[in-house]
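Note that one protein chain of the assembly has been removed; the remaining protein chains are unaltered in position.
Chains here go by letter, A, B and C, matching the order in which they are written, and residues are numbered from 1 within each.
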Amino acid sequence: MFRKILIANRGEIALRLARACRDLGIAPVAVFSEADREALHVLRATEAVGIGPAPPRESYLNVERVIAAARQTGAEALHPGYGFLSENPALPAACAAAGIVFIGPPAAAMERLGSKTAARALARSCGVPVVPGTVNGLKSADEARARAAEFGYPVMLKAAAGGGGKGMRLVHRAEDLGPALELAAAEALSAFGDGAVYLEKAVLRPRHVEIQVLADQHGNCIHLGERECSVQRRHQKVIEESPALRLPAGLRERMGAAAVAVCQAAGYVNAGTVEFLLDAENRFYFLEVNTRLQVEHPVTELVTGLDLVQRQIAVAAGEPLDLRQEDVTWRGHAIECRLYAEDPEQNFFPSPGRITRLVTPAGPGLREDSGIYEGWNVPLEYDPLLSKLIAWGEDRAQALARMRRALAEYHIGGIRSNLPLFRRILDDPEFAAGDVDTSYLARLLATAPPALDGNWLRAAALAAAAGAGGNGANGSAASAGGPPASAWRRAAWREEILG
Amino acid sequence: MFRKILIANRGEIALRLARACRDLGIAPVAVFSEADREALHVLRATEAVGIGPAPPRESYLNVERVIAAARQTGAEALHPGYGFLSENPALPAACAAAGIVFIGPPAAAMERLGSKTAARALARSCGVPVVPGTVNGLKSADEARARAAEFGYPVMLKAAAGGGGKGMRLVHRAEDLGPALELAAAEALSAFGDGAVYLEKAVLRPRHVEIQVLADQHGNCIHLGERECSVQRRHQKVIEESPALRLPAGLRERMGAAAVAVCQAAGYVNAGTVEFLLDAENRFYFLEVNTRLQVEHPVTELVTGLDLVQRQIAVAAGEPLDLRQEDVTWRGHAIECRLYAEDPEQNFFPSPGRITRLVTPAGPGLREDSGIYEGWNVPLEYDPLLSKLIAWGEDRAQALARMRRALAEYHIGGIRSNLPLFRRILDDPEFAAGDVDTSYLARLLATAPPALDGNWLRAAALAAAAGAGGNGANGSAASAGGPPASAWRRAAWREEILG
Amino acid sequence: MRRLVAIAGHTFAVELDLASEPPVARLDGEPADADLRRVDARTVSLLVAGRAYTFYLEPGEAPGQLHVGGSAGNASASITDPRRQRREPEGEAGTLRLTAPMAGRVVRWLAAPGDELAAGQAVLVLEAMKMQNEVRSPKAGRLSACLAAAGEAVAPGAALAEIE
Partner (left out) sequence: MRRLVAIAGHTFAVELDLASEPPVARLDGEPADADLRRVDARTVSLLVAGRAYTFYLEPGEAPGQLHVGGSAGNASASITDPRRQRREPEGEAGTLRLTAPMAGRVVRWLAAPGDELAAGQAVLVLEAMKMQNEVRSPKAGRLSACLAAAGEAVAPGAALAEIE
């Protein structure tokens, strides 16, 4: 087993990976850009290396600097996390050249599956159904219009190189195709360094269901069941669950077998995810393979009881999988909410800045994978994912109830977050009933949010007046007075460190 | 099912019970003494009632005030938690008189099992082995010396009315018996309002293993497996685990059957725990029954996947158990650390006061049931339990690794806690090997703690100098200067609430 | 202390005597029966007729504004002193300044000076936190000026355009 692993990422996933290393007795090494010197993944590190300025291309996306950090610290292996360099075959290649083990698939398998068009061809060759679409990146708007006419509208534009909803656009009419292609290509270039975009016939009101796969270097390949990721906004996953909702008997096994077949055909090793669309008749269509750990991997961990990152590391170290397919069991239901620094009341604009208050939930059935702390200044250079809140329950109703409770306990002050959106979704009867497809969230957002409770408003008005009392320019007192406890002031701390 | 439940407790357990209510869609009502107006269980409440001054006898131990709070708020049921009134048959009796459902056993079963001496007689009648000892409370030091001579030293003094290590003393020599009896009786009187103390032959280097039982009103009674509670200090549990260590095949089932037999003989309903001693040959002896939810119930919840409090509520509402014995399955290993406000460097003296800094751990496999927050003034009137940290793993090694990691992330500032003790235990090879009996902790504490790492000390010296720099009377600068981020000050918040 | 508190479309008249022990509150002229505690500088705990509320307060975007957050919701509150002349925010009649909702980089303009805009029409694309976001006009009008160039980095609140 490795003694030291470099974690080539930041934020919540850098912390999650470091925790897995520690749990295995392996020393994790953090890297950071100049914007992240005080980020949580650095404050919690035991070893940390600066790799350059804030712009991702000069630090987290810079293969040479990441490899140099691994060499300098004597790391024997490197984990890329998700995003950044995680799906760039240049990284496993550079690792191999430097004698460092890459914790992920071989470069060849990554290349084979990394292009969505090539992956679709591979799936087709394995007898796995795919949605009709172009095989190669589109050359021009004219070509796009011609192919779209062939498949019939609506069509979906997708970045060939990436995932996460970036570079995706749903287009209903021929006249919208040109501008949409331009936006999608620009986003794809900015996010993945590759502007290639392809086109698919859109499956309407589909569900997004994906299969987690785990393969070792000895030919063993198993699946860990599925995740339902149908709650999306602008093609970005917002909520994920496992098991999927209303899945007919035997479908998990059939989709799992299809996913394993594709991965084996690609010579895949390590953890990967095969994404499918499920139509209203529960027919599944291969979408793409994510050749890395997914953001939403914790829901699978909670229902299977398995630590995916620990198994990624073991597989990369050459160990055979310690599980056969029949050893995998599922218990209960898990749900994840992705907390973003974005303002649901302002069209989900990003909201970087200082977190002046952070109250986190706890108690039975909850897990938080967070990358933030009170006082931290969320930088504007990176993805707005702040934290992942995951709830487990004996069944979906209990998991949802616990998530609802966790969201009620949670508070982030100083920046805006999508916490109110999650409270709204979890209170929505349609969501609780499991009546969800990928258009669900857009439909919910088109309705008016429920009004605030009158008693709550009256109490909030009192609290606001009390809070302003001691502070407004025209306030009647310098502080709110009151009981002895309120005499304790954070303000006093700065002066009182020396007793 | 109930619509509203009064929670007749405080601290972490009041929060844990309120969370279970919320998860079931039931409104919880908090109660608080004057010392607890700003306690976390009140700040997180949606309904809260003051029940009197700080001294427990005038609030949390006052049956009339607790019942009045339930009536006033229209609560249909009452959960006593642990400690305080939870094992006082006057509470279920008063509930019955007021038409409120008591979430716990019937008063008769509580009385039958509440006295340890009566419970021992009942166990004996069920064919369950007990440690030789007196059946009734001791009348005098002379009687104690006579009985001790009969059983042979060492002997154990125990409070007839209570648990939690209060009123317990291990006595090796006849001349120590008189003073020990006095101390034990005084502690028992202060803790339980009953100074009766009895005597048992001490089993040397025994392990403390207990069985969780769940019984409904329809005659169904099952067990949820065992907990190992052998890491104790002064007879107080410090760490609990499930499953127990090195348990021979079939022993869980035999102890479980014995526990169920005792509970059924007592007419027991709701959740209860049957405590056993296990000697070096894995022979088990009945110790006592705790007729309430235990502090350490979360380790059982994590391995069985069942929410004990939710099932307590369902049983109290008259529902039949939704589980048969064969439905109970165990997955992985769980361990709990009880964080106390006490100073391990000062003979574990209690340490109430202001928590000026709180950093809590998170990530895979962790649960925290906490009753504290940064800024709270831990009152000196109550039990020093601050929080329970629980880790789950696929096996014991993984659970221990995760707990070790959680303890490293945890920080409590402003008061002393036993966090350093847990770090020491979790780093101890003897503990990791599972070589633990009830004398383990005393042996560990008799050895010198490991020295601090030299690099850590040098870095800490730099940090201390930097921290003092901006504050000492002779500091060279008003603040530590440095990068822009450090210009952000908590001190500025008070003035800046109004933008 | 008397204050008018405007929150979520409602306005309440609040009278507070924070100097008394415990503090006394009246709401719209009626005693509020509220046990009001300031747990710390930015946290207020209230018990009103048995109901318990904890509010986290944060400074708002403008003077006299507060964000009030809690387990049951979030809202912005405007607090004014009724003894003072109320100043309604007016601005220049008919002219609206489109400002950057956050720090970012202008990617491209989707309209040119002189263009007529519909309410809700996208005016430019701003990139931040790896996302491209369209900034829309809150009202119908004519785009009279573009105040930031494509490629330019802008601070939150910076003026981007004028719409008449």
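A few remarks follow.
Simple rule for what comes next: contacts are C-beta pairs under 8 Å (C-beta built on N, C-alpha and C of every residue); 3 or more make two chains touch, one makes a residue touch a chain.
This is a predicted model, so every value here is computed, not measured.
With respect to the full assembly, the chain omitted from this view is in touch with A, B. The missing chain, though absent from the display, is touched by one residue of B:Ala146, B:Ala186 or B:Leu204; that residue is B:Ala186.
In the complete complex, the residue from A:Ala8, A:Cys21, A:Ala35 or A:Ala48 that touches the missing chain is A:Ala48. Residue B:Ala408 is the one among B:Ala408, B:Ala432 or B:Leu445 that touches the chain not shown. Chain B meets the missing chain through residues 166, 183, 186-187, 190-191, 341-343, 346-352, 356-357, 359, 380-384, 408-409, 411, 413-414, 420, 451-453, 455-470, 472-477, 480-483, 485-486, 488-491.
Against the chain not shown here, chain A presents residues 30, 37-38, 42-49, 72-73, 375, 493-494, 496-499.
As a convention for this text, only the chains that are shown with their structure count from here on.
Looking at contact counts per chain pair, the maximum sits at A-C. Among the other chains, B has the CA centre that is most remote from the centre of chain C. Chain centres here are Cα means. That of chain A falls 37 Å from that of chain B. A separation of 46 Å divides the Cα centre of chain B from that of chain C.
Along chain A, residues 356, 408-409, 467-468, 470, 472-473, 483, 485, 488-491 each make contact with two or more other chains. Contacts with at least two other chains are made by residues 37, 39-42, 51, 53, 57-58, 63-64, 66, 71, 79 of chain C.
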